[in-house]
Structure formats: structure tokens, C-alpha cells
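Heads up, one of the protein chains got dropped from this complex, but the rest are sitting where they should.
Letters A and B mark the chains in the order given here, with residues in each chain numbered from 1 onward.
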Amino acid sequence: MTGSDSPDPKDGDGARPRARGLARPGRQDWSAWPEYDAAAEGFRGYWYPVTWSSHVTGKPLAVKVCGEKIALVRDGGRAYALHDRCPHRGVPLSLGDQQFPGTLSCPYHGWTYRLNDGQLCAVITDGPESRICGKVTVRTYPVEERLGMVWVFVPIANEEPHPIDSQLPEELVENQFVMGGRMQERSGNWRFAAENGFDEGHAKYLHRTSMWRMFKPMPTWNITKIVPGGRWIYRVQEEVHWDADFPGVGRWSNKRWWKLQPPKETFNIGNTGKPKKINPVIAKCDFPGFASLSMPGVLRIVYPNFIHYEFYVPVDADNHRYVGVMINFTEGWKAAGFYVKYLGAIRWLFHGQFTGQDAWMVDVTDAPPEKLYRPDVSLTAWRGLAQDEFAKKKAAAGAK
Amino acid sequence: MTGSDSPDPKDGDGARPRARGLARPGRQDWSAWPEYDAAAEGFRGYWYPVTWSSHVTGKPLAVKVCGEKIALVRDGGRAYALHDRCPHRGVPLSLGDQQFPGTLSCPYHGWTYRLNDGQLCAVITDGPESRICGKVTVRTYPVEERLGMVWVFVPIANEEPHPIDSQLPEELVENQFVMGGRMQERSGNWRFAAENGFDEGHAKYLHRTSMWRMFKPMPTWNITKIVPGGRWIYRVQEEVHWDADFPGVGRWSNKRWWKLQPPKETFNIGNTGKPKKINPVIAKCDFPGFASLSMPGVLRIVYPNFIHYEFYVPVDADNHRYVGVMINFTEGWKAAGFYVKYLGAIRWLFHGQFTGQDAWMVDVTDAPPEKLYRPDVSLTAWRGLAQDEFAKKKAAAGAK
Partner (left out) sequence: MTGSDSPDPKDGDGARPRARGLARPGRQDWSAWPEYDAAAEGFRGYWYPVTWSSHVTGKPLAVKVCGEKIALVRDGGRAYALHDRCPHRGVPLSLGDQQFPGTLSCPYHGWTYRLNDGQLCAVITDGPESRICGKVTVRTYPVEERLGMVWVFVPIANEEPHPIDSQLPEELVENQFVMGGRMQERSGNWRFAAENGFDEGHAKYLHRTSMWRMFKPMPTWNITKIVPGGRWIYRVQEEVHWDADFPGVGRWSNKRWWKLQPPKETFNIGNTGKPKKINPVIAKCDFPGFASLSMPGVLRIVYPNFIHYEFYVPVDADNHRYVGVMINFTEGWKAAGFYVKYLGAIRWLFHGQFTGQDAWMVDVTDAPPEKLYRPDVSLTAWRGLAQDEFAKKKAAAGAK
């Protein structure tokens, strides 16, 4: 039995956005990215979507993110997030309810916390002069609402959060858009989900049987490089091969009579033929490549008529929350057309069967150890990005 | 974020039956009560009810108490308890049956143990002259039957048990009574169940929605002290407050139009109005307070017409057996009235919905760490009692 423990330094030469031999094939462990290796429960210091806004009401809701248990409750139209543990006896505050405006009470003894700062402001069973009031606090988390979702900031230390808009994909901050989406808790570590999302290699093979692929012909193999651009890294295809003859093994192609045939001339956007007219916001996101990734695990796939985003939210070391969103930068009558298309097809074919195949693989991936190959330059570039950005963020949080 | 790590020495001053700063608020751990802290699987050296007498028959029954697996079987009208593991190959004896009077045989090879001393007295598959007979013994446990239940003594070392009647509530030893009860295995450590039972703080708040409370109005907050008396500690209310205005938060009261209104003059028994006539046995148990607790986890709540007992039996570190018993010291025709009342209402409202709320909290309590407040003097007094009594018992058991 042999293994490629002697790496070939020429492999993966095309794309090395960072040093540290990220694309060294045959690598077994993740020691080149120590922060990434340690982030089984996610990178703290970021905003994460935890549920739909409509699910946060006056009745508390328990969620988990980065291994932390959080109680969400809405009061006066605003959403609040508290650490979901009463310091008195450890009972989850999400089992309680609101006895007074602007507060949440523990179900056991009526310890009552202010939603805006977590301070114990009344203890019903200890009377108005309770001496413990003001001496106990539950941790609160900054909350924002964007894209119809509640986002929570999980700090590294006690640092102030950065503005959520500086973390959202830029095009979602200033433009009008319509959207459809799905949110699911899935088994498997969030890093496998993020790596799967940006992974150059698998889409052409794993998804060959998905109905979604009827409308989007896929090559057999590509030569790809990774190009950094602002907060994002982009997958850029240098060569696209529709068929291949594998020596001593046989011929393989993704082409089928029931799928769309490959375009004569491939346009950047998703290997598709050049469309007649492209929304300028979408066109901008397509350069230099149609697939891009940014911290803390946000994938952007540009299609001619919409953009698909995936947010990989750490729940704990064994589970993640998959948030898939399809967005079009349009308004008025055209918005109605988008919803028809989304609800009639995209939701089922793409956010259903197609990403279900991804969920299957994320669940069974088991690495390290691992052996990387040329297309895994997309994985190693992402790990390098995550390593560097988080190291900077950690240093900044510690300095405050 | 702040926490009350600097305890206010004035809190909880009213009641300190023991030193060691038991009522020190803001305490985080249980190091002040080392024996109690170590007793996750219960205090050995006590009698525990393990099942109803009617469930122990000639067919063996497996139970667990203080982490020990025990096989119960009845022979000649008497109940016996053996360690539920055949020393031969580790098969549970509770899977076996009786092949000869006064014995229990392992189902696998017919190793046969005498019920009264656990000695291997015959090995069916080794013939009458088996040389191993008399050389192997399974541990036996002292057994008694009281209140229609089978009680097992779990020794600390190999000490003789104390008489069970010296451990039972005194009034249950010499008086005639009628009773009804429920026994349930519940999740959660037995100490959380015992603490919940005697807990001054929660009843007024947690149970505010229970139907049982229609007939028993509850205050909003009290000032309570704990008074020792014999084997028991009693909760004594020094002040009772029906309503409260919490500064900057709002007003709160337990009074509702559909509940009984508070009595004009509160009588000791359960904050109720003074009844016309009280059974003298009940009256005696009410002094100095209507709620009392004794080792190894026996709660007594005195009502004008009956007494409610709870026995918190350790199963293992994560589960306990809840035994709730309602007793009236009456005979003849009046006994029939009690049964009508018990089966028609008490069993469902009190031993059902009401204690179900307790079971819910016991299941989710997660301490230490914890932050205590003034009413938790009831918890710390109980921990002090348990600590002292068990330390004495352990010393005595070791001395034998």
C-alpha cells in the first residue's frame, strides 16, 4: 500500500494566493491553518443569521450558534438575544416568558432580566427590595435584522461588534432586491459545508444526476485558479474540458441527451452561454469569477438572472445551519416573475434536491487526515483566507 | 458583564441554622458541603422505597437505587433484594426465576442463590456435589415493607441497618392512616428534586398556572426563616406579601378572579385561613412550619385535612424516583371520603399537573455554578443538614 506522502511541488502551481504551501498535495492535517483547525465551533467575532425574523416573537425561542445557547425574544418590535441560562440555578431562560415590558423572566423563580442589557431588574419571589437585583447579569448579544433574518454577533472577548453591513455582501446593502430562501439545521461541521460550497472539484461529478443540471451543462474537468478581490476569493476557470479519455480506464462526459448542450463560447457567468442582457449589479459580482467566498463562510454564486448565496452557520462542532438565499435585483412587476420562478422551480430543484446532495456529502466527510489534489486549491485558498482574517480580528479584539 | 461575586453579608441573615456561610448569596459551587457535593448517586446508609409492594412477586423485578442494580423477588410472602449480577458470568439474576423455594436461579446455567443470605446453594448444571456451592455469594440488601412499598437499605460499608421506623416520619409509625400515592422514575439528579421540594422561592411563581392553585391562593413573596426541630428542618414564614410593586418594572400579584382569595388572617398551615377543626396528628406536624424536610430527602407538607409527603429516591446520577404520598389520619367511613377526594381530584391535580411542573424544572436545573438569593436559605439549610447528618453516619458506619 502506498500513499502520496512525497508531495509533488508542481501540483497546483497555478494559484497560490498565500504562501505556507496551502496547495501542497498529499497534505494530511490542518496544522498549516491553526486558527481554522481550532474553529470547530466556528469563528467568533462575526454576525451569524440564526432564524427567520418571523420566528422571533414575544414567546422566547432557543437557538444555538458557535456552541452558545441563546434565547431570542421580540419586544416592542425589536429582537433581543440573551445567554440562555439563568445564573441562579441554570434553567434556560427560553422556557420563561415576559411578565413585564422590556424584560424576560425565568420560569422557575421569576428572576427578571432587562432585555437591553441583561441586568437582573426584578426578582418576583424576593419582593421589591431584593438585594440581588443589579448584582447579576446575563450576557446579551448584539442583534440585527437583515434579509428577513435575525443576526446575532458572537464576540471573541467583549469587543464591540463591527457594523453588520460591513460584513454582508456589498451588493445586498445598497440595492433593492427580491429574495427567496431556505434555512435548515444539518449534521456535519460547518467547515465541511463551507469547503463543499466553494469546492471546485465536486459539482461536476456529485451533482451530475440532479434535475437542476438539466439547465446548466457541466464540464468533466477544469483548470482553475483562485484570485483574491477585496474580502472575497474568486474561482477563475482557465480551462474547461467537456469530455475526457482516462488512460486505461475509459471515456467520461457529463453530456446527456436530456441536458442542455454546452455553449459554443463560454461566458464567465457559471460556464453559460453569453446572455442577451445582464443586470449591472449581477454583472459586477461575476468578476473575476462567478463563484466567490468570504468570511465567516458566505458563498456567492452568480447566475445570469440571479445570485445564489449560502451562509454556513456554526451550531456546534457536529452541526451547522444551512442558509440558502436566491436574490434578484429587481422591483415592481419583475419581482412577481422572480417569485413565480423561485417558488415554482428554484426552491425545489436547487434549494431542495441539489443542495440535498451537498448536505449528504457534508454529513459523511471525515477529515483530516486527507489527501488533497489540484482542484483543492479552492479549499486551501479559503483556509488561508480564514486563517489570516481571523488572526487579524483576534489581535484587534484582544487589543481593546 | 458583572456578577455578584462580592457577596453581601447582610443577605439572608434571618436564618442561619448552621455556620459555614450556608446562606452566603452569590455562592458559585458546593464546596461548603463536600459530602453533599459527592452524593450524586445518593447517600448510602439509608432506607429507600424502590417500588410498590404489589409489584414484587415470584417473578423477579429489576430496580436501581444509589447506582446499584438490585433484583427483587417475593417468596413465602416476604420480599428479598439481591445484587442483580450473577458472579459467574455477569448475567442479571432478575432475568432468572425460582426453581426451588427460598431461592433464585440464574437463567443461564442455573446457579441458585438462597434469598435470605445470597449464598450459592445449588448449581443445577453441576450436580449435587458441585464444589463451588458455598464458595460464592451475591450481596443481599435488607428489605422492609411500609406504606404499601418495598424499602431497601443500601449500606455505606457492611454496617447493620438502623430500624426503618426510626427513619420514617414519626407520625406514620404509630398512627392509623389512609393513603394514596404515585411513583415515577424522572430524569434529573435527586438533589435537584429534594431542593425543589423544600425550595421557598419557586412555588409562588412556577405553579401560578396550575389548577391545584385555584384552591390555595399564593403570595407573591415572603420572608422566611428555617427552624430546626428534631430530625426535621421547617420553613417558617415571617412575612407574607400578596402583591408587590417592582420599581421601574411594574406591579405583580398572584391574585386572580378564578382563584380563592387570600385569607383575612393566615393560619400556619399552608398560608390558609384557620380551619374549624384539625386532626391532632396533623396539627402536631404543622409546628413550627407547614413544610419540613428530613434525611435522606423526605418532604412533608401539611394541609388542613391531610399531609403530603415526597420521597426523592436516588436512581443514578441522572435520574431519581419521585414518590408522592397523600395521607390522612382517619379510619372507617371517613377513609372512604378520603379515597373519593384523592382519586377524584388530588391524584390528577396535585400528583399530576402540579408536580409535573416540578419535574420539568428538576429536569432542566443545571447547577453548580449557581447564584443564590435570600429565599435560598431553604436550600442551604437542607444542604447543611444533609452534610452534618451524613458525616456522622459515615463515621459511625466506619467505626463498626
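Here is the rule we use: a contact is a pair of C-beta atoms (placed from the backbone, for glycine too) under 8 Å apart; a residue touches a chain by one contact, two chains touch by 3 or more.
Bear in mind that the values here come from a model prediction, so they are computed numbers and not experimental data.
Taking the complete complex into account, B:132 is the one of B:38, B:132 or B:396 that touches the chain left out. When you scan B:60, B:87 or B:262 for touch with the missing chain, the hit is B:87. Among the residues B:52, B:108 or B:242, only B:108 touches the chain that is left out of the figure. Touch with the chain that is not drawn comes from one residue among A:135, A:204 or A:351, which is A:204. Checked against the hidden chain, the listed residues A:51, A:119 or A:220 yield one contact partner: A:220.
In the full complex, chain A touches the omitted chain through residues 1-4, 8, 10-11, 25-26, 201-202, 204-206, 220-221, 223, 241, 244-250, 252, 361, 364-367, 369-375. Contact between chain B and the unshown chain involves residues 85, 87-92, 95, 99-101, 103, 107-112, 118, 121-128, 130-132, 135-137, 139, 158.
Rule of thumb we're sticking to: only the chains that are shown with their structure count from here on.
Put simply, the C-alpha centre of chain A and that of chain B have 50 angstrom between them.
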